[in-house]
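Of the protein chains in this complex, all but one are displayed in their positions.
As written, the chains take the letters A, B and C, and residue 1 is the first residue of each chain.
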Amino acid sequence: MIKITQWIVVCLVLCVSVGIAFSQGLSPPSNVTAVDTPNDDGSSVTIKWDAAPEDSGISGYQILRRIAGGGLEEIGEMLPAGTTTYVDATIEKGNVYAYIVRAVTETEATVDSNETAPTTGTDEWFHTGRIPLFVAMLLFGAAIVWNIYDARSGKEIFVRRIPGLEAVDEAIGRATEMGRSILYVLGLGGVSGPATIASMTILGQVARRTADYETPLRVPCRDPIVMSVVREMVKASYLDEGRPDAYNEENIFYLTSGQFAYAAGVDGMMIREKPAAVFLQGTFYAESLILAETGNSIGAIQIAGTDSEHQLPFLITACDYTLIGEELYAASTYLSREPMLLGSLKGQDWGKVLIFASLVLGVLLELSGVNWITTLLQRVG
Amino acid sequence: MLEKLMDIDRRIIFILVVLAVIIPTLLPINLPISVSAPTRQLHDYINALPAGSTIMLAFDYGPASLAELNPMAKALLKQCFDKDVRVIGITLAPEGTAMGSTLIQEIADETGAIDGEDYVFLGYRPGEELVILGMGSDIASVFETDYNGKPLADIPMMTNVTNYDQISLLIDLASGSSTEIWITYANVRYNLQIAAGVTGVIISQMYPYLQTGQLIGLISGIAGAAEYETLLDAPAKGILWINIESFVHLLIAGLVVIGNIAFFVQRRKEE
Amino acid sequence: MRRQVPLILCFVFGVVMMLTQFSPHSFSQGIYEEVLSWALIISPFMLVLGTVTLIQTHVARIRRRTEHWQYSFIIFAGILLMVVIGIPFGPQHPIFVWLFNNVQVPMDATMFSLLAFFIASAAYRAFRARTFEASLLLVTALIVMLGNVPIGDLFWNTVLSGLPWDNGLSDTKQWILDNPNLSARRGIILGVSLGAISQSIRILLGIERSYLGGGD
Partner (left out) sequence: MEVFGIWVAAFLTLCIYSFLYRDNPFYRFAEYLFVGVSVGYVFVLTTHQGFIPLAWKPFWAAITGESLIGLIKLIPICIGLLFFTRFSTQHQWLVRYPIAILIGAGSGLAIPNVLRANIFEQTRGTIEPFAAIHAGTLSAGEIFGAILMVIGVVCTLTYFFFSIEHRGPIKWVSKVGIAFLMIGFGSAFGNTVMGRVALLIQRVDFLLNDWGGTIF
């Protein structure tokens, strides 16, 4: 008797729980909404609904769509249980759509949600997720322009001491003492390359000093156009110093255009003439270490400078002083005092300050669990 | 004595280098290879792709880098074809065209992959970032046909691929700045997943992008190729060459040490 | 006409392309795609120009009889060889592919392998730890060099077999790349990108005009 009662109780419990589970499975997806996807070109609608409880027995969802006045159609594949959003990117602009989310159980039974309010895709003119990017762009642009105009209006802009540049006088002095020449290599870049332009500015300055001391300044060129520009520049420097007589055009000459052949040619010059100082300033490729090695072996003071990042390690270990990347531009800006360059240099420094600020602030906020900065910088598709 | 030692003809050093390459080439050895995390990440990512997915392989290098990048390109292609992952080959460098088409062909012949179904080689278009951005809206707007002149519409594996949305991964094989261009114009703007296989010269500068997830994996030069071959258990040139490389690195490290000892002794004497 | 119009074109195309990056509207995306396709059409013309300029340079060299001028004929021969086959028959033609594989590939591949020799020689004669900075650089270089090849770890695991830490050299190499190297590179990227953006802004606003070349 007791056994039978036990059985009945067990059966009842089972029935009730299966019933509950089944009825839960049959409850339709709730809170279904369909809205225009924000920040797109109006080609999609986003449908959202609440997730069903884990034990509801739902095996997936199927989205159904009705074009105003028409019948229901299934769109897309069946979505796995646990999905709560779907982006319908197959709509046509101008049409009005309504959606139903159909829950499908393991036993293939289905139950439909209410139909959503009709919606349509609309174009957005401005991507709201990119506001921080837009603001940052405007701020930085303003910083650059402001500083350039500031520099143009004649305001003095400070540029820090650059050790490699200070060594220039030491190198020229030593060459003069020893009665040897100075070799200035402009690298392989063309006349419009920023590193070549910076290098030519520095050369102009070096030429002023050598004009005073009457130290021969030898410049082998790889590009005939660079050669003619450099001739004019050096001549002007000598004129400025009142020593046009000391200028010798033949010291600035075209060597060859082949990369390694050029390196071999300069090597030959170094070994024959044993210059007391070697300048390697400009754009360099793989030949940089051939030049630096030979300069080192003849015991010359070597001052290098390049924005060719890949050659920097070799120049740093083989030369006495090296201008690293942006330092080369800063050096030429320092020497030329060109307002546009001075202003941008300062504007870029403002940009760096902004980065420092967001780093420090971001780190402190994150440590206290606030993620404002990372949210601002977040990737928006 | 020391000065004489420092003054030896560099051609003697050249001969030492040649010997350090030739001797192990003739007497090959096999040392154990440990696999680095960035290489493993890429390998696991491709392994986890479902069969039938499509990846893009960009051959952005010329013959000057074939020694470093061909071995990894071969290993990657083998893995994809074995896993039934489809490959779209393209290049942003003109020299990459002949190299890429030959290489894909070679591995396809080995593994039995079929042109148009398992892989397609689109070739080259000038314009770098313009090409990258153009493919983001519509691949066919940049490449109307594949390298052999067949319209994309007639290629079975391209019927469901219109832009980056259908590409699971882009692997850039790079010897220059192309990886940065891919990251700048395709990763953030189109959310394309990017990995890279690069030459020794640019390995170090890839690391900031690995940490942010802008690169999901990295194969580093010939060492990376050897690691990849180890992961696939398919030894080829990568493993062979990294073993030879060992001896040349030892030689160069030794030369740096000797040179610096001489330098310090000399400096002390002068003082 | 000569300076104003290009400056205006540069500004208009630049600002329009920049704004399309912020506007998902189908109208702006349509403009973006159209301008992109224009730029794609224009860019191959520029490459054709590069070749002609190179030929001009070498014609001038031959005329002026600068040193090694005879070699300029070899350049012409090389160009001609590729163009005569490549232009009419296309780059897929077997002779063109043969020329690429057996003439261009070996030379290109060999040219930079020369560097292996020069690095070895410079390692012996020029790479000096003359300052603290240079020493740091060289020590890192040695660790990375040996950490990159299997013999480094073999050495570590046999000589230091008592340690509980295997593969120490490649681990250290990886740590250096993942940490201090990453920070330095990130600093460089941030600095260089600021520079690049500032240059683009100057170009758009017509402050930087060097791309126009000289003359008026």
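Everything that follows uses one rule, which is that a residue touches a chain if its C-beta (ideal position, glycine included) is under 8 Å from a C-beta of that chain, and two chains touch if they have at least 3 such contacts.
Keep in mind the model is a prediction, meaning the values are calculated, not measured.
*Asks:* Since one chain is left out of the picture, which of the remaining chains does it touch in the full complex?
*Replies:* A, B, C
*Asks:* Of B:Leu76, B:Met135 or B:Ile222, which one is in contact with the hidden chain?
*Replies:* Touching the chain that is not displayed is residue B:Ile222.
*Asks:* Tell me, which residues in chain A touch the chain that this view leaves out?
*Replies:* Touching the chain left out of view, chain A contributes residues 130, 132-134, 136-137, 140, 157-161, 258-261, 264-265, 268, 309-310, 312-314, 316-317, 324-327, 330, 345-346, 349, 352, 355-356, 358-359, 362-363, 366-369, 371, 373-374, 377-379.
*Asks:* On chain B, where is the contact patch with the chain that was removed from view?
*Replies:* Output for chain B: 11, 14, 17-18, 21-22, 25-26, 64-68, 94-95, 97, 123-127, 129, 133, 143-145, 147, 183-185, 187-189, 199-201, 203-205, 208, 211-214, 220-223, 237, 241, 244-245, 248-249, 252.
*Asks:* Pick out the residues on chain C that sit against the missing chain.
*Replies:* 2-3, 5-7, 9-18, 21-22, 34-49, 51-54, 68, 71-72, 74-83, 86-87, 90-91, 96, 98-117, 119, 133-134, 136-145, 147-149, 173, 176-191, 193-194, 196-197, 199-201, 203-204, 211-213, 215
By our rule, only the chains that are shown with their structure count from here on.
*Asks:* Testing understanding: with touching defined as stated, what is the shape of the graph linking the protein chains, line, ring, star, complete or other?
*Replies:* Its topology is that of a complete graph.
*Asks:* Would you mind telling me which chain pair, A-B or B-C, is linked by more contacting C-beta pairs?
*Replies:* When B-C is set beside A-B, the one with more contacts is B-C.
*Asks:* Which chain A residues sit where two or more other chains touch them?
*Replies:* Only 309 qualify.
*Asks:* Hunt down the residues of chain B that sit against at least two other chains at once, touch-wise.
*Replies:* 205
*Asks:* Using the touch definition from the top, list the residues of chain C that touch chain A in their complex.
*Replies:* 21-29, 57, 60, 66-68, 111-112, 114-115, 118-119, 121-122, 125-130, 133-134, 137-138, 141, 188, 190-192, 194-195, 197-199, 201-202, 205, 207-208, 210-211
*Asks:* Along chain A, where are the residues that touch chain C in the complex?
*Replies:* My answer: residues 39-43, 93, 123-127, 130, 133-134, 140-141, 144-145, 148, 192, 224, 254, 256, 259-261, 286, 289-290, 292-293, 296-297, 309, 313-314, 316-318, 320, 325-326, 329, 340, 344, 347-348, 351-352, 355.
*Asks:* Quick one: which bits of chain C touch chain B in the complex? Just the residue numbers, please.
*Replies:* Touching chain B: residues 21, 29, 33, 36-37, 39-40, 43-44, 47, 91-92, 97, 100-101, 104-106, 108-109, 111-113, 116-117, 119-121, 123-130, 138, 141-142, 145-146, 148-154, 167, 170, 174, 177-178, 181-182, 185-186, 188-189 of chain C.
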